[in-house]
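Notes to accompany the following structure.
The complex appears here minus one protein chain, its other protein chains still in place.
So that you can tell them apart, the chains are marked A, B and C in the order they are listed, and the count of residues begins at 1 in each.
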Amino acid sequence: MSSLLSSFMSFSRINGDSRVAPFVVVLLVVTALASFCNLLMPADSVFYVSTYTITLLGKYLCYAMLALAVDVIWGYCGILSLGHGAFFALGGYAMGMYLMRQIGDRGVYGNPELPDFMVFLNWSELPWFWHGMDQFWVAMLMVLLVPGLLAYVFGWLAFRSRVTGVYLSIMTQALTYALLLSFFRNEMGFGGNNGLTDFKDILGFDLQSDNTRVTLFIVTALMLCGLLVLSKKIMQTRFGKVIVAIRDGESRARFIGYRTENYKVWLFVYSAMIAGIAGALYVPQVGIINPGEFSPINSIEIVIWVAVGGRGTLVGAIIGAILVNYAKTKFTAIMPDGWLFALGAMFVLVTLYLPKGLMGLVAQLKDQQLKGEQHKSQKAADNSPNEKTEEGHA
Amino acid sequence: MSLLDTTREVMRRDQVWPFLQDHSQEVDISHQVLLYVEGLNLSFDGFKALNDLNLYINDGELRCLIGANGAGKTTLMDVITGKTKCDSGTVYFGQSLNLLEKDEAEIAQLGIGRKFQKPTVFEAHTVMDNLELSLKSNKSVMPTLLATLNSAEYDQIDHVLETIGLKGERMMLAGSLSHGQKQWLEIGMLLMANPRLLLVDEPVAGMTVQEGERTAELLTSLAGERTVVVVEHDMEFVRSIARTVTVLHQGSVLAEGTMDEIQNNQDVIEVYLGEAP
Amino acid sequence: MRYINAICACLLGLLISTSVLAEPPSEAQQPLLLELTEVKLNKALPVLQQLETTEGADMLALFKTMLNGDLYYEKESKRLIAALKEQSVTRYTDLFSGEELNDLSKNQVSKIKVNNKLRGYLGEAIARMQLNHPDSVVRKDAVRSLFSDLGANTIELIRTARLKEQSRSVQDVMDVALALYRTEHAAEATDRLQAVKVLEGSLEPEVRNQLTRLAENDPSRSVRKAAQTGLDKIDQKAEMYGFINQLFFGLSLGSVLLLAAIGLAITFGVMGVINMAHGEMIMLGAYTTYVVQLMLPNMIEYSLWIAVPLAFMVSGLAGILIERLVIRHLHGRPLETLLATFGISLILQQMVRTVFSPLNRQVATPDWMSGSIEINPLLSLTLNRLYIVAFALLVFMILLIVLKKTSLGLNVRAVSQNRDMAKAMGIRTDRVDALTFGLGSGIAGIAGVALSQLTNVGPNLGQAYIIDSFMVVVFGGVGNLWGTLVAAFTLGVANKFIEPVTGAVLASILVLVFIILFIQKRPKGLFPQKGRAAE
Partner (left out) sequence: MKIKHLVSGIALSMGASVLSVSAMAADTIKVGVLHSLSGTMAISETTLKDTVLMMVEEQNKKGGLLGKKLEAVVVDPASNWPLFAEKTRELLTKDQVDVIFGCWTSVSRKSALPVLEELNGLMFYPVQYEGEESSKNVFYTGAAPNQQAIPAVDYLMNDLGVKRWVLAGTDYVYPRTTNKILEAYLKAKGVAEEDIMINYTPFGHSDWQSIVSDIKSFGAEGKKTAVVSTINGDANVPFYKELGNQGISAEDIPVVAFSVGEEELSGLDTKPLVGHLAAWNYFQSVESDANSAFISQWKAFTGNPDRVTNDPMEATYIGFKMWTQAVEKAGTTDVDAVEQAMIGQETENLTGGMAYMNKNHHLSKPVLIGEIQDDGQFEVVWETEGVVPGDAWSDFLPGSKDLIADWTAPISCGNYNTVTKTCSGQNY
C-alpha cells in the first residue's frame, strides 16, 4: 500500500497537481482505517466500525465514482448527460446477473439453471443473454462492454449529427426513460420491477460475511482512486486539452482540424464505462438491482452532486457526491418530508450562487489573497462558460 | 461476369487496387489558381445570401474582400470552410480537391485556416496550450491522446509566439488577454498549422492603430508563401495592404481590381463607397 | 343493459318530479313493500319480481329510486322514502305521498341496499315498464336494453307495444328484438330466414352474436348462408368503425400531449429555457380545479369554467415568480436553468404533498362531460375526450392569435429572434421574458384543468407528463407552434396504432426510441427554424 501511495505522490509531483494526490491519500487512509477497525476491533470497542457503516461508505464511494463519470463528460466537455443512471444500472445488471447465476440451485425452487423469478413466471430455459454470465470474467467484460457499447452507439449517432446542449440532455433523459420502461417489462427477462436480488456469494465468498463486505469496500476505494488518477492524467494529455477546447469553442476546434465528434464519443464511452464499473461495485454491496435505478430523477440527482462539488474538478465531484448522500442519509432520518425541500433548494442555490461548486468557492477564497494579475486571470478562468454559445457571425 | 473473370480483373497488375492508390491530399496548383469558387448559391428562407458567386484566388496572392453588411462576405467564408452547406455551386481547392464534400476538420487539415470576426481562442487554456492545439499534427483521437511536444514543435511555438508578440504571456490564460492580444493569438493559431490558405475576417476590428499596422505588416509578410484572403471594413487598412480587391454586393461579385480601379468604379461608388464617409 | 346509465342520466330529471306513485300501493303490494325493507340483500330479487308482476300501483318510481340507490325506509314506520341528494344536503320525501320529510335525520332512516344482480334486474324491469314511455328516445333505449335477454313475456310486451308504436326508429329496434326472438324460437326455417333478413344491417352486438350462432349451427342451410352474409356485412362495418375509433383515440391522446406540451413550446421554444418545473405548473392547474370544487361544492357543473381562468392565473403567476427569482439570473445558460427548475419542481411537489396530503385528490367530472355520444352500437365517442380535443385546439388557436396579433406576441417574437436588437429598439426584454414565461406556465395550468378530468390529481401528476412534453416539443421543432401541434397528434396517433399490436408498454418504448433516432436524423425537429437566427 505504501508503495502505492508514494507512487501517487511522485505522480502528483510530476504534473504539479495540487488536489488529486492529497485526496487520494486521505481516501486510502480512511479506507484502511475503517476496514481495520471493522475487522480487528472487538464489536464492543469504541473504535469498532459497524458493517452497516462499511456498506454505507461503500455505497457512497460507488456514487462518488458515478459522479466522477458525469464530471468527466459534463465538467470537461460540457456534455450534460441526464442519462448516466442508465449506464450505472446496466453495469449493475451485468454484475447482478452474475451473482444471480452464482445462486445456482440454492434458489427457493432449487432450480440449478433458472433464477427464481424465471421459474415462477414458468420460463422453460435461460434466455440467450443470460448464458455465460455465470463466468466472472464474462460478467466483468459485460460490465464494461454493455454501457460502453450503448454509449458508443448513442454518442456516435448524436454527436455525428451534432445534437448538442439541451437537445442532447433531453435525448439522454429519453434514453434512460426508455430503458426504465423496458426493464420494468417482465418479458425482458431481468426480473421486472423486482429486479435481481437475494444474492448469495461472489467468486465463492459469502456476500454476508464481514470480510467480503470490507474487501468490496476496499476494492471500491482503490478503483475510485485508480479511475480518479487515470481521468486526471487523461485530462492532462493533449486529448484532454482538446476536450476542454471543444467545451469552450467546438466550432473553433473543428476549424483547427479536430474531428470533435470522435473525441466526444470516446469520452462519452469512457465515462459510461466508469459509470458501469460503479454500478457493478454498487450491486453486491446494496444487495439488489432493479429498474428504479434507471429513473430519470436519479440521473439528474447525480448531476447535482457534481454541481455541488464543483464541475470540472474531478475531486470536487467525488466530494459533492459523498456530501450530498451523507446529508441525504441524515436528513431523511431526521425529517423525511423535509428532504425534497432541501434537495430542491440545493439545486437552485448551487446553480445560482455556486456555479463552480464548493471547489470553485475554495479557489475563489484562495484568490482573495492573491494579487490583481492572477486575480484577473483566475476570474477569466472561472467564467469560462460551459454552454458558451458557439461564435455566431451574424 | 463470372467469378473467374472478376478475379482476373482484380489480379491485373497493369492497374493498382483502389486501396493501394495513395490518397495524399496534395493541393494541385499547376494552374497557379488555389481556390475556385463557381456559381455559388445559398439562400436562408427567401433571403439570397450568395447569388451565383464566382471567385478565383491565385496561389500566394493577398486578396481583400469588401462589401456592405450582408453582402455575403462571411457567408462565403462559411461555405469555403465547410461550416455552411450551399444550395448549388462548386468550390475547388487547387485543381482536384472538392471542398463541398468535406467537413470543417478535413478542410482545416487540407491547410485552410480561418480567423473569425470575433476573436475565438480557448479561454480556459494558456496561450501555450492554444498554440499547441493548433499544431499541424495527426489530429485523430489515439495519437492526440499519446502526443507530446518534441523540441522542434517547441521551437515552432516559440517562433510563433515571437511573431505575434505574446512571448511574455505564454503561460497566461487566453481568456485574460486583451482583445487585441486575442486577435493576435488567433492569427498565431492559424500560423501554427502553417496553412496554405488563410481566411481572415476583420483582423483589425477593435485594434489600436499601432496594432493594426503590425497586423498589416504581418499579413503582407505572410502573402507569397501563403495565400491570404482578408475581409475588412476599415478602408484605410485595406488600402494599406491590398493588391487586388474584390467587392461583393448582394451575394455576388460586383467588381474586382486594384484599390484605385475599385474606387473609380461607378457601381461600387454607388453601393459601397457611396455610403462610406 | 349497457344503456342503463344513459337511462338513469336522462331520467334523473323526471325522477324528481315523478317520484310520487300515481296511486297508493294495492293490498297485494303492501306486504311485498314491507318485506323489501326487511329481506336480506341476496333474497331481495324474488320480492322485486313479484312487485313487478302483482296488480296495483305502477312501481316505476320505486324501481328507479332503488336503482339510483336513493331508496331508504324509516326505521320505525317502515315506510319507504326517496332520498334526494343535492351536493351537501339530503332531502327525504315519502315515496307514496310525496310529502317532504325534512324533520327526518340520517340515523332515523336506513338504506335499502342494492347490488349488481338487483341493479341488473331493476334496469330490465324499468325498461319493460318504459316501453310505453311518452319519450321515443327512452322507448328506444328501453327496447335495446332488453336485447340481452328476451324472455317470452318480454317479447309479449314488446309485441303489444310495437302495435301502437308510431316512431319509425323505435319500430325498427322493436322489429329487431322480435326478429332476434324469432330466429331463436321459430320452428319454420323460412320464418327464421325472414327474421335473419330483418336483422341484417343492424349493428347491435346481440344481433352479431345471434347471427354467429345461427351461421354455425342452424339446421337450415339457407338460414346459415343468410346469417353468414349478414355477419360479413357487419364485420366490414365493424372494421371501418374500429379504425375510426382508433383514430379518435389517437387524436385524443394527441390533444392531451398537445395541451401538456404547448406551454413548454413557449418557454422552451421561444425563450430557450428548459423548464423542468413545467409538469408542476400543470399540477398546480389541476389542484386549482380541486380547490375550486372544494370551495363551490354546489357548482360542480360550472367548476371547470371557473377553474380555467383561475388556473391560468395561478400557474402564470408562479411562472412569473420563478422567472423573476431564478431564471432571470441564469440567462444564456440553458443547461443550468434545467437544473434550477428541476430543483423548483421538487420543491413544488413536496409543497403540494405537505399542503394537500400525498394522497390523490378527488376531482369530480361534471355530468355534461361524462358518458359518451353513441353514433351507432359499434362507434361511440366519449364526451370528455371530445371536449378535450376541442379544448386543446381552442387553446392552440388562442395562443397563435396572441403570438401573431397582439403587441405582446410581437415583442415575444422579436426577443426570441434577436434579443439585443430588440433591447436596442427599446423593448423591455426582461419584462417580455417574465410575461412569456408567465404565459407558458399559465397555459400549462389550463392543461392541468383538462388533465384533472382524465387522470389522478396528485403530487406526481407533473412528473408523468414532463418527459412526453419535451419529446413533443423537440420532435416538432423548437420555436414552432405548428410543429408542436403536428408532433403531438402524430405521436398520439402513432402510439394508439402501435398499442394494439405490441401492448401499451412496448408502444411507449417504441415511440421514445423512434424520437431519439429521429432527432439524430434531424436535430432540429420536424419544422426547424431556418436562417442565420437559428444558428
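Here, contacts are C-beta pairs under 8 Å (C-beta built on N, C-alpha and C of every residue); 3 or more make two chains touch, one makes a residue touch a chain.
Remember, predicted model here, so these are calculated numbers, not experimental data.
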In the full complex, displayed partners of the excluded chain: A, C
Among A:161, A:194 or A:364, the residue in touch with the chain that has been omitted: A:194
Among C:136, C:246 or C:418, residue touching the chain not depicted: C:246
Positions on subunit C where the hidden chain makes contact: 1-6, 41-42, 69, 113, 115-117, 119-120, 123, 205-206, 208-209, 245-246, 249, 252-253, 256, 353, 358-365, 370-372, 374, 380, 382-385, 454-456, 458, 460, 464, 496, 499-500, 503-505, 508
Footprint left on subunit A by the chain that the document does not show: 26, 29-31, 33-34, 37-38, 43-44, 46-57, 59-60, 103, 105-111, 116-117, 119-122, 181, 184-186, 191-195, 197-200, 208, 286-288, 290, 292, 322, 326, 330, 332-334, 336-337, 339-340
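Please note the rule applied: only the chains that are shown with their structure count from here on.
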Shortest chain-hopping distance from subunit A out to subunit B: 1
Separation of subunit A from subunit C, taking each centre as the mean of its C-alpha atoms, in whole Å: 46
Gap in Å, rounded to a whole number, between the CA centres of subunit C and subunit B: 64
For subunit A, residues that touch 2 or more chains besides their own: 393
Residues of subunit B touching subunit A in the complex: 74, 78, 81, 83, 103-105, 108-109, 113-114, 116-118, 120-125, 129, 132-134, 139-141, 144-148, 172-173, 175-176, 189, 193, 201
Parts of subunit C lying in touch with subunit A, wherever the complex brings them together: 272, 274, 276, 326, 329-330, 332-336, 338-340, 342-347, 349-351, 353-354, 463, 467, 470-471, 474, 505-506, 508-509, 512-513, 515-517, 519-521, 523, 532-533, 535
Subunit B-touching residues of subunit A, taken from the complex the two chains share: 234, 237-239, 241-242, 244-245, 247-249, 251-260, 262-263, 266, 376-377, 379-381, 383-384, 391, 393
